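Only one structure is covered here, and it is reproduced in the block below.
Not every chain of the complex is shown here; the ones you see sit where they belong.
Letters A, B and C mark the chains in the order given here, with residues in each chain numbered from 1 onward.
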Amino acid sequence: MEGLRQRLVEFAAARRWEPFHTPKNLAAALSVEAGELLEIFQWLTPEQAAAVMSDPERAHRVRDEVADVLAYLVQFCTAVGVDPLEALAAKIERNQHRFPVPEEAVDVNPDVG
Amino acid sequence: MEGLRQRLVEFAAARRWEPFHTPKNLAAALSVEAGELLEIFQWLTPEQAAAVMSDPERAHRVRDEVADVLAYLVQFCTAVGVDPLEALAAKIERNQHRFPVPEEAVDVNPDVG
Amino acid sequence: MEGLRQRLVEFAAARRWEPFHTPKNLAAALSVEAGELLEIFQWLTPEQAAAVMSDPERAHRVRDEVADVLAYLVQFCTAVGVDPLEALAAKIERNQHRFPVPEEAVDVNPDVG
């Protein structure tokens, strides 16, 4: 992760893109890329969606959009000085209290957001 | 990363959330959370956005939404069998060819999407 | 539509919100609200999603988010000087050429995007 973060920093610096990489712009770009990932699935039936990686062209798009989302997330975190792994670890802790494991787990819709 | 991935898998399993964690639902959830991160910035001036982490309440929201985005990205990748770090490394390689470093870097808008 | 547009203009003016209602901010806000609409559906099964309006609390949220999306779309269009109905009429024309009606319509995934 840290190695990839460094490469993204150098990539942007070499192309003089830092002035564009403000927190607000990167948050927008992250949201746009997450939309592009969702686009792959928007008309797929649950069955087609479950088999998305067995279609080579769709599989490539999925990997490509995953990479874009992660790239902008990492760049956003660099811009605001947040460690995403630390943030996630802290959130999992909080969610363990918010969503205690049910005695007998029931089939309810989740919401960890 | 792998440790956090495991904890997310166990977290969802203990609460019997796996039936909801289809690739399509997780892609939607990822996009929703990216929107919530963007929401923090939507009315901020560039100056306010740059100082977002010096406001404790906003800083907490930023960390919280970063965690949600990363959580759903990791869970999505688990559901489709993609390694996000590998996907990002491959994308950086491709982008190095798509966006060669300019002799004299000019001030143009980037697009690594 | 024009009446509602006028009310939105006056609403923002009375609260001195115009400086914030730049095209870029309004495009971000529109995207955020579309995410909030999607959030209602993210974990629903197709059956639950189809019956969304028979749950009074969900029905209220749906109407509320539809209103937000339309409000920001109208305000965005005002900010950039676009007539959304005209833009849609022109797009339908273009799509009639892009997607001719099949002799025998087949069951393929649509994409009018």
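Convention: a residue touches a chain if its C-beta (ideal position, glycine included) is under 8 Å from a C-beta of that chain, and two chains touch if they have at least 3 such contacts.
The structure displayed is predicted, hence computed values, not measured ones.
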Full complex, copies of the single sequence (shown: 3)
4
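Heads up, the rule we're going with is that only the chains that are shown with their structure count from here on.
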Quick check on chain B against chain C: do more than half of the interface residue numbers occur in both copies, making it same, or fewer, making it different?
same
Return the distance between the CA-based centres of chain B and chain C, expressed in whole Å.
24
Per the centroid of Cα atoms for each chain, what is the distance between chain A and chain B, given in Å?
3
Using the touch definition from the top, which residues of chain C touch two or more other chains?
28, 31-32, 35, 39, 43
Hey, which residues of chain A end up touching chain B in the complex?
1, 4, 7-8, 11-12, 14-17, 19-24, 27-38, 40-41, 44, 46, 49-50, 52-53, 62-64, 66-71, 73-74, 76-77, 80-82, 84-85, 87-92, 95-96, 99, 101-102, 105-107, 109-110, 112-113
Help me check something: in the complex, which residues belonging to chain C touch chain B?
20, 25, 28-29, 31-32, 34-36, 38-39, 41-43
